[in-house]
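Below is one structure; the comments refer to it alone.
Partial view: only certain chains, each at its native spot in the assembly.
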């Protein structure tokens, strides 16, 4: 199962609830303003780093670059994908849940 | 694989429509089929032909129309959501006694059943919103 | 709908937003009602502020000021549409000081493990 989160964890509670309710082994994609959750050095880094023991976490690189960051800013263990990679994630998982 | 796409927000105000467009384009480039793109809530506002965005910015509506033409996409606008927000095609305008319509090329207005059908017929449904 | 006749999928509607502040709760309910005609296996999840959609005693009369359409009674009608699987997230209820007595309809309260399991069984997840 793939979870998508498009909101900043500073602004909204979507990422928090997503990580609380995602089953072990589920994939999580951070995109749009959700990419801030994937960034090193923020207040949310520990939360996201811990989640990596349960879930694969991905971040959409174009949304990261639009916001002035790149792969080097991403928490160790979080993988960057482009839109083609986003499509593959959807295809590879049985269902997709958007945490709007 | 067959994908369905749901767009819940209008153009420009939220990134949802941009993301849905980029995703749809990437899926088509990978050889997937798009069963339908369904526009709900403020998403119906993506279907107006009356936008005039600044020249140095993208034209979100035209982009959808062109992608639909190129790939024969089924772009469906929810009728109930469209009525609340003032999106009409020629038939609806006549039926409602309105003196103008504003729907863009490549979009059609239909019921919510089309969203459910997209959920049933597509192998994956991907939702973009606020 | 003829071609759909033999496909029965598990549809989950995820409701995480409060009513009235935005239209998502109302328009989500409209999808559920239309969707009921398709004989799919439907579940509704209420998480975070979505649990407030089910709060009893909603009053939006124009005199009272809000002047919006009160759609809360429609949740009671869901049973008549064979929509009977309403799941509520336990932590969301607890954080808001809500109990089942505060809700308009019968629901099943799920802890995190059970909610996650239920979500994992779905084919189509609609979020608004």
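Order of writing sets the labels: A, B and C. Residues in every chain begin at 1.
Note that in this section a contact is a pair of C-beta atoms (placed from the backbone, for glycine too) under 8 Å apart; a residue touches a chain by one contact, two chains touch by 3 or more.
Worth saying up front: this structure is predicted, and the values here are computed from it rather than measured.
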Stoichiometry of the full complex in this file, by chain label: A x2, B x2, C x2
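In this text, only the chains that are shown with their structure count from here on.
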Centroid distance [mean C-alpha coordinates] between subunit C and subunit A, Å: 26
Residues of subunit B engaged with two or more neighbouring chains: 8, 125, 127, 129
Junction residues of subunit A - those touching two or more other chains: 95-96, 98, 100
Subunit B partner contacts - residues on subunit A that touch it in the complex: 4, 6, 31-33, 62, 82-84, 86-88, 90-91, 95-96, 98, 100
Subunit A to subunit C touching residues, read off their complex: 1, 13-14, 17, 20-23, 26, 94-100
Subunit A contact footprint on subunit B (complex, rising order): 1, 3, 8, 15-16, 19, 22-23, 25-27, 29-30, 32, 124-130
